[in-house]
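Omission of a single protein chain aside, the complex is shown with its protein chains in their original locations.
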Amino acid sequence: MSATQSHGHAAHGGHDAGHGHHELPFWRKYVFSVDHKVIGIQYAVTALVFLFFGFTLMMLMRWQLAYPGQPLPVIGKLLGENAMPGGVMAPEFYNQLGAMHGTIMVFMGIVPLAVGGFGNFVVPLQIGAPDMAFPRINMASYWAFLAGGILMLTGFFVPGGAANSGWTSYPPLADIATAGQTVWLFAMVLLITSSLLGSINFIVTIVQLRAKGLTFFRLPFFVHAQFVTAFLLLLAFPPLEAASVMQLMDRLAGTSFFLPSGLVVSGDPLRVAGGGSPLLWQHLFWFLAHPEVYVLILPAFGIVAEVISNNTRKPLWGYRSMVYATVFLGFMSFVVWAHHMFMTGMGTAMSTFFQTTTMIISIPSVIILTALFISLWGASIRFTTPMLFALAFLPMFGIGGLTGLPLGLAPSDIHLHDTMYVIGHFHYVVAPGTIFAMFAGIYYWFPKMTGRKMSDFLGKLHFWPSFLFINGIFMPMFIVGMAGVSRRLYDGGLDYSHAQGVLHWNAFMSVSAWLLGLAQIPFIVNLFWSMRKGAKVGANPWEATTLEWAAAPSPPGHGNFPEIPTVVRGPYDYSVPGAPTDFTPQHHDLVEA
Amino acid sequence: MEHTDPDSIRRQTKIYVAVFAALATLTIVTVTVSYLHLSAVPAIAVALLIASIKGSLVAAYFMHLIDERKAIYAILILTVAFFAVLMFVPSFGNWDQRILR
Partner (left out) sequence: MEIPYTVEPRPDTGLYNAKLGIWLFLASEVMLFGALFSSYVLLRTGAPVWPHGRDEGLNVPLATLNTLILIASSVTMVMAWASVKLNDRKKYRLYMGFTILCGLAFLVIKGIEYAHKFETHHYPSTNTFLAIYFTLTGLHGLHVLGGMIVNSYFWGPGAKLFARDPERFGNRIEVAGLYWHFVDLVWIFLFPTLYLL
């Protein structure tokens, strides 16, 4: 891994003298490393692999949706007679693909990349710290993630295949589902453990290890975003862990936490004590899963804020408002969860409460998005590859957010719940939303991690088709959903008489998805090529103000900073009147040029 | 602010013993009350009240919360708020049906 190969050399120049620095063996330096930069890259690479795998699952699903009942050439036979008899997708396999796609993308793809990857690599550098507060716990959290991720994937190989009750694992179905669901539950316990260890580390690091002069309101917005995200993970995941234990008890110990009395399965009454509540699972699941979606978006806001301020050569507009909005958002995210449950027969009191809180929570999101838009006003925009992705994020997240409003209001949700409209809504936020922000982050911080720049040409070749095709997949989902096509339907609505007029969109969306897959090839090529052959850069090729760029080499060495910086100004002092350059690093006084 | 000089520690150990006595007593009390077979609401109220007092003593004196830092208080207050939400909100579900009944 060239990042850390060169880190050894870069470090020697400015390394603190007199400290006995013994070279670590290969497996301690690159495999069982406690260095946040190595761990961050491990997280990022692993997460990207899982992301591409999850994407592949979806590309398979989209064949079935575009051409229901048609054999899939070549690949169909490779997947075996259980999953694809005669090359035609079995409904049970479709359900596995659906449940695993969601699970993998959310828990093994985006969060580990956004928090484990970017958070780990960037946060200590941005706060002027030599590493995270607990380096060994950091390492443990990565390995728990990897173990959980691998365990999750083994679900495909157990009798009955992988988990197939949706990423939401609702009982009673999940309680009585095939063995893959048990694998899912154990894997989730490992993934949640990883997350908890990580979130503790982030909070302690940000509170305790900030460099001298780095007060809370001088922190880059990215750090604020990660800070609030860590609190969400810390306090929201445990109820899902408890629920997973209870579902495991139901499946393995015969309890009836989630099984109501009198349940009949395939004509036979289920021989359990009963007396349980499927709704209990939903409450506990969504208590996590709603804050989880803010975990998915906050780091993205953070990355976009960094990239925008750097490429507009202006301070962020409304930085303080953005910080307050983020904290308020984090708090509110804990009291909106049952807007996912409007159709469960809740009374008007509960429904009113959650509609109100849901409408309120849209305010901080709008504040943040507006501040980012206004930050572009009067700017000297550099259309670098990261900036393209960051700019695209803004309207895409806007669409995602706006389409959430009819879902958050119970009367309209009656029509839209569990339709493809919902899929369109959340994918807009997460795919051209968060994932675009992740790409922005990769292009932006790749030079810091490796000391080389990625190809701008390949970057643009990645961006434009991706932007086009991603809209091609998700925009029609609103149309199809409003026409009444349900989600998780193996035939894409083929048997619905009311959906006949919109069925043609299925093939359109599928082709867009496959083309989107192809559009990632320039990115993958770029990554591997640039690691070896990319143009070498110095510490601060983007001419940024924040500490990771201005005070540490590319890549940073052991301990990160040749001299621990003292911060004297805010994070976005671009174009300060009277300054010699259009950026003034956080640790520079204006007197010295 | 923790005083960790020897005299403070010795004073604190006296407090620890006193707290233990209180906790043991309250345990006996709560068990005794349970044998009175009070009806549901008073039984729950008394049991939770005694448990809260015991818990507060452990938190305040054994866990030194009584003179802990603001940051810790802030985290705990936040947690208690969300804990309360988790405990009580799911039961709102059929509040209006219960009223109607």
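The first chain written gets the first letter, and so on, giving A and B; residue counts start at 1 in each chain.
By definition in this document, a contact is a pair of C-beta atoms (placed from the backbone, for glycine too) under 8 Å apart; a residue touches a chain by one contact, two chains touch by 3 or more.
Source: prediction; values computed, not measured.
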Missing-chain contact, candidates A:Pro85, A:Pro135 or A:Gly166, resolves to A:Pro135
Using the touch definition up top, pick the residue from A:Ala140, A:Leu191, A:Val223 or A:Met246 that touches the left-out chain. A:Met246
Absent-chain contact - pick from A:Leu24, A:Leu79, A:Ile176 or A:Val204: A:Val204
Considering the entire assembly, which residues of chain B contact the chain that has been omitted? 1, 4, 6, 9-10, 12-13, 16-17, 19-20, 23-24, 27-28, 30-31, 34, 43-44, 47-48, 50-51, 54-55, 58-59, 62-63, 69, 71-72, 75-76, 78-80, 82-83, 86-87, 90-91
Contacts of chain A with the missing chain: which residues? 16, 19, 130-131, 133-135, 196, 199-201, 203-204, 207-209, 234-239, 241-243, 245-246, 249, 253-257, 272-273, 275-277, 279-280, 283-284, 287, 558-559
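Note that in this section only the chains that are shown with their structure count from here on.
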Parts of chain B lying in touch with chain A, wherever the complex brings them together: 71, 78-79, 82, 85-86, 89-90, 92-97
How about chain A: which of its residues touch chain B in the complex? 207, 231, 235, 239, 279-280, 283, 287, 331, 334-335, 338, 344, 346-350, 353
